[in-house]
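Note that one protein chain is taken out, while the other chains of the complex remain in position.
Up next is subunit A:
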């Protein structure tokens, strides 16, 4: 398409020698800004067709493997944080203690159905050069009393920095945002995160923040393919070792609405 449009206008102004180079287009900028019917704005170049995306309520899969997140949550007061970190440093895999400072934004897409589609976009505020993290979390699967952890469908994607623009163009709207600051530990496939949630006072300004409560949230999670419920037993055993400092349990978010 490019070469067709160029032929009609270019021959009068360009030297013969350069025509080949201009047609490939790889050499650099063309000599004059060509008015094109195709849009030049980046978000539209990739999309071949634009139609309203159906808001699906089926479980979202990231590729072929359906990954589930198994989750246990609890909290610890600020004054007991040090003893918890000390114990975790002993129990978990021996690695450098890792702290993080993240900014998370939650986007909603209100479709025809009553419940909106939720996507979470997270970026690191202290580590430069890391990709943004887009996460989809499904509804927790309830009902099985033998399962000791909260189980929900989970899709994790690393994205580039224009994620928020992309989501806004898709029709998503930011519902809320917060800053998290804390520590992350690992034991085998288990991930233990201890973090404090900060409310952002001025939207978009991550410097004016205040803590939401006087406690740190403690989350023990495993992301594993669907069907491996035995991991919840491992999680329960690990949670036993953190008592009585922290009570990690399966908390149903719907109960707290």
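By definition in this document, a residue touches a chain if its C-beta (ideal position, glycine included) is under 8 Å from a C-beta of that chain, and two chains touch if they have at least 3 such contacts; residues count from 1.
The rule we apply is simple: contacts and distances are computed from a predicted model.
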{"item": "Absent chain [UniProt protein name; select from \"TATA box-binding protein-like 1\", \"Mediator of RNA polymerase II transcription subunit 8\", \"Aldehyde dehydrogenase family\" or \"Proteasome subunit beta\"]", "value": "\"Mediator of RNA polymerase II transcription subunit 8\""}
{"item": "Residue touching the undisplayed chain, where the options are A:113, A:130, A:228 or A:241", "value": "A:241"}
{"item": "Touching the absent chain when the full complex is considered, from A:125, A:142 or A:168", "value": "A:168"}
{"item": "From A:97, A:131 or A:253, residue that would touch the chain that is not displayed", "value": "A:253"}
{"item": "Residues from subunit A at the interface with the omitted partner, ascending", "value": "35-41, 43-44, 50, 52, 73-77, 80, 83-84, 86-87, 90-91, 106, 110, 168-169, 171, 173-178, 197, 199-204, 212-215, 217, 237-238, 241-242, 244-247, 251, 253, 256-257"}
